[in-house]
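Structure incoming, see below.
With one protein chain held back, the other chains of the complex are shown just where they sit.
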Amino acid sequence: MDAFSGLLLGFQIILTPQNLILCLVGSVVGTLIGVLPGIGPLAALALLLPVTFTLPPVAGIVMLAAIFYGAMYGGSTTSILLNMPGEAASVVTCRDGYQMARQGRAGPALGIAAIGSFIAGTLSVLALSFFAPVLGGFALRFGPPENFALMVLGLISTLFMISGSTLKGLIMITLGFLLATIGIDVVNGQERFTFGTINLTGGIDILPLVIGLYGISEILTNVERAMSTSLVTSRIGSVFPTRADWRVSLMPILRGSGLGFLLGLIPGGGPITAAFMSYALEQRLSPHPERFGTGTIEGVAGPESANNAAVGGGMVPVLSLGIPGTPVTALLLGALVIQGIQPGPLFMVNHPDLFWGIVASMYIGNLFLLILNLPLVGLWVQLLRVPYRYLFPVVLLLSVVGTYSANKNTFDLWVMLGFGVIGWFLRKFEYDFAPFIIAFILAPLMEQSLRQALVMSRDGPMIFLHRPITAVLLAVSAVLVALIVVKPRRFIPGGGDV
Amino acid sequence: MIVERLICLVWILIGGAAASMAWSMRLFGSHGPDSGLFPFVAALLLGLCGVALLLSPRHHARTIGWPPRTGVIRIGGVIVGLAVMTLALPHAGFAASGFVTMLILLRAVERAGWVQTLLLASVSVAAVMLLFGLLLGMPLPRGPWGV
Partner (left out) sequence: MLTRRMLSIAAGGLAAAAGFPAGLASAQDARPDLARLKPAGFPSQPMEMTVVYPAGGGADLTARLLARTMEQISGDRILVNNRTGGAGMVGHAWLATQAPADGHVMGMLVNLVWGDAMLRAQGRWNYTDLEPIGYINSDPMIWAVTTDGPFKDMPLARIAEAAKEKPNTFRVATVPGSMWDYLIEQVEQNTGARFLKVPFQSGGAGTTALIGNNVDIAPAFFAELRPHIASGRVRLAAIAAAQRVRHLPDLPTFNEALGGTGYEWTLIRFVVVPKNVPADRKAYLSALVRQAMRDGALVEEYTKMGVHFDPALRDAADPAAALNAEAEKEREFYRRTGRLR
C-alpha cells in the first residue's frame, strides 16, 4: 500500500464523531497538563492510560496522541509567560520567549510557538508517512560510537550559545558536566558523588533543576521590589505575529522541523537536544546573533518547532521497528501492546488499518491543537495583566505541587528551591544557564556512549574512524572547533578573550 | 568586586574537591576511561576556569543590582515559605501546608489584606486539590486529619 492510499484509509478510519471528541478531550487535557509546571507529557500519558484501555485501539491511540502533542504544545506557554518551563524541552523557549513577553510581545511568541509546532508536527508526520521504513533503518545505525559523535557535535554547537563572558559560559558547561556525573555510573554500577544519600543515587532530576534555575529564580528576582502592578506594564501589543515576524520565523521553523525530526529518530536524541541544537543553529545562521537572548522571535520559532518535530521523529522507530527511544515513546508502545497491537517491522504490512489510523490521528491531533491554542493565546496573555503580587504565590504553589507530583519525593523540592536561590544569585553576576543545562543533558550520554564504544571496539579508539556516520559527525565537530579557534569573535558573542 | 572573587573561589573549591574525589574513583580501566575520568576532567576544567576568572576582572559583572533591605526580607519570606511547604508537605498534607505557605507569601511578603489573603489562599488551595486530586487522579499527600 502506498502512502497516499494508506493515509486515505487512515482518515476514513479515524474520522468518526467519537474519535474526534476523544481527540478534543485529549488535546485539552494534554495542554492543561503541559501548562502546569513540573508535570509533562509522560505524566499526562501515564495518568490517562487506563482510560484508553476501555476504548477500541484506534480511539485509544487517537486520544493518547492528542494528549502527548497537547502536553508538548502546552509546555511552552509558561516558559514564555513566566520563564517557568512547563516541561524540560521548553527550557530553550524561556530564553527569548520570556524576553518577548516582558516587551509586551507574549502574543506573537505564543502564536509562533503554536504555529511552529503545528508546521513541525505536520511535516514530521508527513515524513513519517512516506519514509518510515527507510528512516527506521537509519535510526538503527546509531550505536554507541555514533551517539558519542553526535553528543560531541551537540556540545560544541552549544559553545555558539554562550552569551556574555566566555569564561563564565565554560564554567557553566563544566559545572553541568560535573553535576551530571552524580549518581550510579551506568557503565560499572559504581556510585559517584552520592555522599551516602539514596536521593542522589539516581542523579539529579532535570525537571526540578530547570524549574528552580529558571522559574523560581525569576520569581525571586521579581519580588526583590514590591510590585503593585502586573508583570508587563507596557501595552500588550498585537496578539498575532506580524508580517515581519512571519518572514524571519519561516526558515527557522522549517530548519527546526528538519533538525528536530532527524534528532528525534535517534534513540539518544530527543526533544531537549533538538531544541538546543536548533537554537544554536539559528543563532549561528542569523545576521544578528547578538539579538538572541534579548527576545528575538526566531529563538522561539526554531526550538519550539524542533522539539515538536522530534516527537514525530521519535514515533518512527516505534512504529517501524517497535523500538522506543524515549520514556514517552516507550509508554505509547506499551499502550499499543495492551491494545493487542505489536508495532514492529511487520506492523505496517500486517495491520495497515491501525498503522495508518495512528498516523492520521497524529495529523488530526496537530490540527486540533492549533485550533485550540490560537484562541487560547489571547487568554494566556490576559494572565500577564494579573497583579504580580497575586500571581506569583499561585505560580509557586503550582510549581511545588507539579514538581512534587512527578516523583513524590521532597528531595526534588529541595533541589528546586536550592537551584532557585543559586540561580537568583548567579544571575546577578551575568551567568547564563543554557550552557549548563545542555551540558547536564548531553554529558551522561556522551560519557556512557564513549565508554560503551570503547568496550565494544576490538581495536580501541579506531572504532570512531571506521564507522562512516561517526567519522562525518566528528569531522563536522572538528570544523566547528577550527572556526571558533580561528575567528572567535565572529562566532561567539563576547568570545575570543578566553 | 569581592563577592565575585568569592564565587570564583567557590568554583575553585568545588573543582578541587571533586577532582580529588574523582581521582580516587580510578581514571582508566581495561577498556579506556573508567568512572573517574569524566568527573576528573570536568572538575579540573572547572577549577582552572575559576582561577582564570579570578585573574581576569574584565569578565566580571560591571554593575550588580542588589535588592534593597526590604527586598532581601521579601526574598527571605519566599524562601521560607517554600521551605515550610517542603518540610510540611509529607506530614501535614497538601491542604494545610499549601494554605500556610500562601499565608506567608501573601501576608508576610506582599502584606495583602486579611480578606484578600484568606480568600486567595483558600481558593487556590482548593483549586489545586480539585485539579490534581479529582481531575487528574494524582494523589496529593494527606495530613493526619484526612485531607
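The letters A and B name the chains in turn, as written, and every chain counts its residues from 1.
Keep in mind that, in the parts below, a contact is a pair of C-beta atoms (placed from the backbone, for glycine too) under 8 Å apart; a residue touches a chain by one contact, two chains touch by 3 or more.
If you're wondering where the values come from, they're calculated on a predicted model, not measured in any experiment.
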Residue among A:Val337, A:Leu465 or A:Val481 touching the omitted chain: A:Val337
Using the touch definition up top, pick the residue from A:Ser27, A:Asn83, A:Gln99 or A:Gln448 that touches the left-out chain. A:Gln448
Of A:Asn188, A:Thr229, A:Thr242 or A:Gln382, the residue in touch with the unshown chain: A:Asn188
Of the listed residues A:Pro345, A:Gly378 or A:Pro468, which contacts the missing chain in the full complex? A:Pro345
Logged for subunit B, residues touching the omitted partner chain are 137-139, 142, 146
Which residues does subunit A use to touch the chain missing from this display? 42-43, 45-47, 49-50, 53, 140-144, 183-184, 186-189, 196, 198-202, 205, 267, 321-324, 327-328, 330-331, 334, 337-338, 340, 342-347, 406-409, 411-412, 448, 451-452, 455-456, 458
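Throughout what follows, only the chains that are shown with their structure count from here on.
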Chain centre separation in whole Å, for subunit B relative to subunit A (CA means): 22
So in the complex, the part of subunit B that touches subunit A is made up of which residues? 3-4, 7, 11, 14-15, 18, 21-22, 25, 29, 31-35, 38-39, 42-43, 45-46, 49-50, 52-53, 56, 58-61, 64-68, 70-71, 74-75, 78-79, 81-83, 85-87, 89-90, 94, 98, 101-102, 105-106, 109-110, 112, 116, 120, 124-125, 128, 131-132, 136-138, 140
Would you mind writing out the residues of subunit A in touch with subunit B in their complex? 33, 36, 39, 43, 47, 165-168, 170-171, 174-175, 177-178, 181, 185, 187-188, 190, 192-193, 216, 219-220, 223-226, 389-390, 392-394, 396-398, 400-401, 404-405, 410, 413-414, 417, 420-421, 424, 426, 428-430, 443, 447, 450-451, 454-455, 460-461, 497-498
